[in-house]
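A short write-up of the structure that comes next.
Just one protein chain is left out here, and the rest sit where they should.
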């Protein structure tokens, strides 16, 4: 069974553009916030400070099905799995209040890099989640 | 007695810049998020949809005393008062975890405008807070 | 022959994050800037003001091959083609100074919507480009 993680995002003025809905690039931010809550900000920070390693997005595929509006409180639903030693695959969905299907869907391939931007195997802290 | 409102902001990758701390302009975003929680997203939305009016920042004075770092969970402390019929004055402070003084301070003058950007008296919904 | 459009983007503090390189979501912004220069800000504005229609990103596929750093002046290389009446397909590449291959690649499906978010055929202003 794959666990679904939930993260709430409220839409503020800063998130919208003059067309009246959330600016498309911002959904990548919400996905990253969701991942940071799954992994833990403290753990990400510790890996960076102590081991000099951090996570980076290698690929992102997104589908924008519906506009998301000011003051919406969205549920970002996230699942992830390991793909070999070097990658994790993340699936994110943005659910508006009372929606019957997601407004935006994103599939992200994340890797783990040292400060020279060399690929490293996923750390045990992540595997244990 | 002026009431202090508290709003938590977690610092994500998106908030920082390559100097290692939060990019200065982002504090204006956190202040706005805090104000939206005081006023209520639903009320702001209703005023915009039904009356065609919205809030706008007229002046902003900020002091940046200390850098704020990735994974910090900050407490945005906010007070506000009316200043005549047309203005509200907001005082915001950014408190890092375990801090003895605020990292960033902002004083904001907010006005209320119709869609033609004409000044309107503050609505009763705000006065009642 | 498909024409390649060039758009220069300088990397400022605002673009980077604390890992030292450009925050991944920002590349979607640079791609949109490039598209706006191809289409023309005035034309996009006219279609919105006069016809109540605007462009929206429907799909975005991105590959992040290399970090982009502060003060880089990148060349955003863009091609596009129509795909039926309702879609345009855009290919964007981010080239760092003196690079031999692109740092980031994006493929974007763009649609054209009215204010009720209903799909409309691409306007003649775009077809003529």
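For clarity, chains are labelled A, B and C in written order, and residue numbers in each chain start from 1.
Heads up, the rule we're going with is that a residue touches a chain if its C-beta (ideal position, glycine included) is under 8 Å from a C-beta of that chain, and two chains touch if they have at least 3 such contacts.
None of the values given here were measured: they were computed from a predicted structure.
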item: Missing chain: touched chains present in the view; value: A, B, C
item: Absent-chain contact - pick from B:25, B:73 or B:127; value: B:25
item: Absent-chain interface as seen on subunit A, which is shown; value: 13-14, 16-21, 23, 25, 69-70
item: Contact set of subunit B toward the excluded chain (per top definition); value: 19-20, 24-26, 28-29, 32, 48, 54, 56-64, 66-67, 115, 117
item: Subunit C, residues in touch with the chain not shown (by the definition above); value: 10, 12-14, 29, 32-33, 36, 41-42, 44-45, 48, 70-71, 73
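One rule holds for everything that comes next: only the chains that are shown with their structure count from here on.
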item: Rounded Å distance between subunit A and subunit C, as computed from the means of their C-alpha atoms; value: 22
item: For subunit B paired with subunit C, centre-to-centre distance based on mean C-alpha positions, whole Å; value: 32
item: Inter-chain centre distance, subunit A versus subunit B - centres from mean C-alpha coordinates, in Å; value: 26
item: Two or more partner chains touched - positions in subunit B; value: 13-14, 70
